[in-house]
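For this depiction, one protein chain was excluded, whereas all remaining protein chains were kept in their positions.
As written, the chains take the letters A and B, and residue 1 is the first residue of each chain.
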Amino acid sequence: MTATVPPTGRRRGHTARWVAVAVGLIIALFVGVLATRSPAIDTEADTPLLGRQAPPIEGPGLDGGTVRLADHRGKFVLINFFNSWCVPCREEHPELVKFAARHAATGDAVVLGVIRDDTPDEVRRYRTEHGGDWPVVDDPRGVVALDYGVRGQPETFIVAPDGTIVARYISRITADGVDETLRRYRGSGA
Amino acid sequence: MNAAVGLGAVFLAFLSAVAGVAVLTTGLVRNRPTLLRTGRVYVWLVLGGAVVATLAMQRALLTHDFSMRYVAEHNARATPTLYSITGMWSALEGSILLWGLVLAGYLAVAVRHFRHRAADPLVGWATVTGLLVAVFFFGLMLGPANPFREVAGAIPVDGRGPNPLLQNHPLVAFHPPMLYLGYVGFTIPFAFAIAALITGRVGEGWLVETRRWTLFAWGFLTAGIGLGAWWSYEVLGWGGFWAWDPVENVSFLPWLTGTAFIHSVMVQERRAMLRVWNLSLLVATFSLTILGTFITRSGVLTSVHAFSESAIGPLLLGFFAVAVAVSIGLIGWRGDRLRSPGAIDSPVSREGAFLANNVAFAAFAFVVLLGTVFPLLAEALGEDKISVGRPYFDRMTMPIALALLFLMAVAPALPWRKASGDLLHRRLLWPAWAGTAALVACVAFGLRGLATLAAFGLGAFAAAAAVRQLVLATRRQGWRGLIGRTNGGMVVHLGVVVIAVAFAAAQSYGHRGEFRLSPGQSAVLAGHRITYLGVEDKQYANRNAVEAMVRVDDDGVFRPALNRFPFAREAIGTPSVRVGGFEDVYLTMISAPRTADGEAVIAVVVQPLVVWLWIGGGLMAVGTLMAALPGRRRRPTEPASATVPAADDPPEPVAVEAAV
Partner (left out) sequence: MTKRWLPWSAMALLVVGSLAIAGADGGGERTVAGRVDAIAAEVRCPTCEGLSVAESESAASRTIRDDIRRRVEAGESDGEIRAYLVSRFGKDILLRPEATGVSGLVWALPVVVGVFALAGLVVAFRRSRARTAVELSDDDRVLVEQARRGR
């Protein structure tokens, strides 16, 4: 039969218990972290561009001519990345129309659309169907989207009259929500 | 009707599981063998409920019963029969039903297997543990993951159909069930581990009882992961097979701890050591399957494979916490009895190699787990959102994988207890020469990249070591030399080597290109001439497809396609692959031409040895089967297999542990 090893003494008596306690604590912490995470799908998103000058936009407009972001200095600009085939874009569109109409009289804010992953022809058809008369710029190589770090669509940035970016939304916006953001920004005295 | 029957069956399974737990626990606590014998009958009721629920679900899917919400959302009239059947695991609720069915099946087989020992408390507690897991999963189906919920309002005329990616390739019929057979299979060894802790019979008996169960679960998990990689390659269209994506990682984690277990369990059987460690590995494997399901289903991490999200996240996390807490509590409580009587004589021995193997696998699992959840941890520590992707995993796991290849080469040559220099020389010389020759040949042929070359050299070394063992065994015992744990294990090792070499080659020596071609135009990538011939529109029951005809090297036309499914926003690409023993040419259509003679954009990926990944996976599956067959019978007098009664162990309460 196999020879037995003399007991190693009390030194290891409680090792298992202490290791169990330590491992238990680590796992409890781990579970705590997991339990307090919100789902990765989020609407208001952070961007490194917040508070910085908005990257310039200049390109061929959908209705001819050249569209420039710089032309709208002095107003709030809602830069809206969209296309004709994305369902949330379609759902968001009436809100953009409402926002544009609300500010058409006062002239303190405009919408600027940027086509993402779509052809001008499709977008023209889309606009005749769904309305909207704000300037839209074509971005066939996606360079504007790259400059703004756009991930999906729709995605919307709010640019303040002084040209800094004050907010970014990575899903549908509402006219009221955007107005609320504008009010907050004005209220903060900036 | 289907919904009512299904829900009733789920209810039956749930109640039976609860009743089984109650009866068995009473019998165990009050020591009533009659109750133990009746209690196990409830397992058959659970199985009955699960089977009827599954049949109801299948009937609903096949008859397109859109009064059920699950069917309306994941099936359509145009869905082909195969994808109606697989619809059961196309989304969360149905997957949980599949989980419940597999679990009930395993439990029933276990109860039948141990029918002559129903009064044994070890079997009793194991059954209770298994039934508790069943209570949880059938409870989920009665609560937030109810697959039989009815649609609100009017019954829709047609459903939305399964996710396009899940009605694109027949592999979807095999990959998830295999994965679940693997995941759920670990419940049985886990249940026996818990039972051993509760009864205090932590000797080696429970290990021998569950050895083959673990092996089967491990084999299914291996096959499931392999088929998943194959599915990725055939469907997702980026030319890869492993992206270190969270969903892939969490299926890989239990595989890593499970692999560590099936190695270290041999040390416990032979030398009665590493008991706490082995229990912990089983607990970790089971818990990681639950944690994995949580991560993929709760939406805390996004992934290409996560096809649904729901409110069951917190419940899964809670179940994970309870399972871990109970297990750790039991291990802490039984800590004294678990102290191992044996000791390792020399690090240069079989048990020393297994120990090193376990450290490597544990480190591997730690790196994968840390990398997967680190974005969440960093966020909790106040860091910005960060990503942890392929560069991290490649860099961190590469040295561990190389170390494992080395151990795989050396360990089969090592004897138990202690190895002499002479013996090592005799056993390792030729395998080592094989490895060296492979390395020199690769360098001579102009291959570069140190890690890749190391993988090739060590792979050849390990393969030669495995072949040496198999040759010796077959010389001694004829064809029987191929079966049994040791020799079947060597076949598995060969499969692992084939995969490791193919993986390293495909990752290091691939080429990618993207070409804008008019009909008749050609492009050349890595020595292959790709000629675009034109497109064809095709109508299928569930989709419309634009298929490009692309000739590769004058032999054969391949048809990468873009599919449009109803209810899907974007076109889904289907790659087409020219499979070769040496190189795969992988074609995808990036954009279809606007007119018939317009330009199409075709992406081409040329990667070597990809087909050997699947062959290696098959070899692993075959090897696992061989390992599960009973090998050469050992005589009990043979020194290595003699059971080791531990003198400083408290006497076992019941003498049924005389495992043969």
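Just so we're on the same page, a contact is a pair of C-beta atoms (placed from the backbone, for glycine too) under 8 Å apart; a residue touches a chain by one contact, two chains touch by 3 or more.
Computed from a prediction, not measured in an experiment: that's the story for all the values here.
Specify the shown partners of the omitted chain in the complete complex.
A, B
Can you say which of B:396, B:467 or B:526 touches the chain missing from this structure?
The missing chain is touched by B:396.
Tell me which of B:82, B:429 or B:596 is the one touching the absent chain.
Of the listed residues, the one touching the omitted chain is B:429.
Among B:4, B:155, B:311 or B:343, choose the residue that contacts the chain missing from this document, as touch is defined above.
Touches the omitted chain: B:343.
With the full complex in mind, choose from B:177, B:371 or B:593 the residue touching the hidden chain.
Considering all chains, including the one not shown, the answer is B:371.
Which residue among B:292, B:352 or B:593 touches the omitted chain?
That would be B:352, which touches the missing chain.
For the full complex, which residue in B:109, B:171 or B:590 touches the chain that was left out?
Final answer for the missing-chain contact: B:590.
On chain B, what residues meet the omitted chain?
Contact residues on chain B toward the absent chain are 237-240, 243-246, 302-304, 343-347, 352, 355-356, 359, 362-363, 366-367, 370-371, 374-375, 377-378, 381-392, 395-396, 421-422, 425, 429, 432-433, 436, 439-440, 443-444, 447-450, 453-454, 457, 512, 514, 588, 590, 603, 635, 637-639.
Could I get the residues of chain A that touch the absent chain, sorted low to high?
1, 3, 5-6, 8, 46-49, 55, 117, 141-143, 145-152
In this text, only the chains that are shown with their structure count from here on.
Let me have the rounded angstrom distance from the C-alpha centre of chain A over to the C-alpha centre of chain B, please.
36
In the complex, go through chain A and note every residue touching chain B.
By the definition above, chain A touches chain B via 1-2, 4-5, 7-8, 12-17, 19-21, 23-24, 27-28, 30-31, 33-37, 39-41, 46, 85-87.
Of all residues in chain B, which touch chain A in the complex?
Interface residues on chain B, with respect to chain A: 276, 294, 298-302, 309, 314, 317, 320-321, 324-325, 328-329, 331-332, 334-336, 338-339, 341-343, 373, 376-377, 379-380, 384-385, 569-570, 642, 644-648.
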